[in-house]
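Showing chain A:
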Amino acid sequence: MTEPFPEIPSRLAFRQVSRKFQSRELPAVDGVSLDVPDGEVFALLGESGSGKTTLLRLAAGLETPDAGSVWLDGTCVAGDAREGKDLPPEKRRIGLVFQDGALFPHLNAEKNVAFGLSSWSREDRERRVKECLELVELAGFEKRFPHELSGGEGQRLSLARALAPEPQLLLLDEPFSHLDPALRRKLREELNHILERVEQTVLLVTHDPEDALAMASQVAILVQGKIRQVGVPSEVYRNPVDRYCGERFGPINEVPKPGSGATCWRRPEDATWQAVPEGGSDTMEGTVCHVVSVRPMGREFEVRVRREGAASDWLLSLAEAPAMEERGVVRWCDRE
Partner candidate 1 sequence: MNTVAPSSLGSVEDSASTGKRIYRLNRPHPDRWGVLVGGVALLISLPLLAILVYLTQEGPEWSHLVETVLPTYVSNTLILVTGVSLVAILFSVLPAYLVSYYEFPGRRLFQWALILPLALPTYVAAFVFFEGPEAAIPFLIWIRSEFGVDAFLAWEKVIRYGLLILMMGAVLSPYLFVACRATFQQQTRSAIEAARCLGMNSRGIFFRIALPLARPAMVGGLALIVMEVINDYGAVHFFGVPTLTEGIFRTWFGMGDRVSALRLAGMVMVAIALLLILERQLRGKARFEASTTSSGLCRLIPLSRGKGALAILICLVPLVIGFIYPVARLSQWAALDLMSDRPAVLAASAGLIRGLVLALGVSVGASLVAAVFFYAVRLRGNGWRLGGARLAGLGYATPGAVIALGVLAVLGAWDRWAGDSFLPLLSGTLFAIGFAYFVRFFAIPLQFSRSGLSRIGRPIEEAARLSGKGPAATFGRIHLPLLRGPLIAAGMLLFVDILKELPLTLILRPANFETLATSAYSLAKEARLQACAVPSLLIVIAGGIGLMIMNRWMSSDSSHD
Partner candidate 2 sequence: MKVPRIFSLLGFASLFALFLSDSVQAENTVTLYTQRHYEFDEKLHEEFTEKTGIKVEVVKATADELIARLEQEGENSPADLFMTADAGGLDRASKAGLLAAMPASLLESVPDRLHDPESLWTAITQRARVLAYSKDRVKASDLSTYEDLADAKWKGRLSIRSSSNIYNQSLMTTIIEANDAETAEAWAKAVRGNMARPPQGSDRDQIRAVAAGLADVALVNTYYVGLLENSSEKKDRDAASAVSIFFPNQDGRGAHVNISGVGLLKSSKNREAAAKLIEFLLSPETQAQYPNATYEYPVVDGVAWSEIQERWGKFKADEVPLKVLGERNAEAVRLFNKAGWE
């Protein structure tokens, strides 16, 4: 067999990768091709069961693909070209942060971080452990055991452990899913900060769109083992390929493109509302609707409006609340 992919510049690449488990009817990963470029934070977004974790485990070597190949830094590590002899996880130089941290409960913080550094010299190891613990702001926690750390501290330690051997790729498997929202936001920011400093290539697996939008430079949406959409965060947010992808990031409205039969997608905050005075002219630009419901959402109001003759309502996000049953026009601004 000739080399099918002569040149793969990305740090991590999947080519037509499939993986099926015996216990399930559908393949967990179904013909996925994907490129994670050097230095970028790439997010895989999907519901549970969409195959995102399997994809990550395939990258780590904890799973073997049934078909297709996995490439790391231009080298095939799993798949057809290796004739069944995949590169084992321990040879891949990959850092993995598990959902629950998977810290070694019988080792203290320092030893957890030092675990992947056994081939380093003593001084280098000590320096690196110190460096990494400082990086994740756990200096002073060296002797603590995992069960003596809070959830956020545990995840930061897990990150330090993954980063310590200077991996060529960092995999994050739902790293915040066990944390409460406030802690989640804080840790996300810290993680962003850390990743910027170390210029690390990252594959982030998450079901939370906020994680993806806030951290990733590219986002892929995975549905039933297949990639539905890939793009930069603003692209996938603004221009979903379908309603499913759009709704991953919150409510979305289907808007007919003027002058053609085609439609486009608009977010609630893209709308402006102008009330039509009683008996006022119908010549105002925009789509005429009337307000069905108004719901205060703190900073803004979530307003449901109904178009004459249309099947579905629109959802608008407005700074000021219109009156119930008020008639008005909706105008969509183009933010691209």
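Here, a residue touches a chain if its C-beta (ideal position, glycine included) is under 8 Å from a C-beta of that chain, and two chains touch if they have at least 3 such contacts; residues count from 1.
For anyone wondering why these and not others, all candidates are chains of the complex that A comes from, given by their letters.
Since the structure is predicted, the reported quantities are computational estimates derived from the model, not experimental observations.
> Since the rest of 1 or 2 are in the complex but keep clear of chain A, which one touches it?
1
> In the complex, go through chain A and note every residue touching candidate 1.
Residues in contact with candidate 1: 21, 23, 53-54, 57, 60-64, 88-96, 98-108, 115-116, 118-119, 145-148, 161-162, 165, 171.
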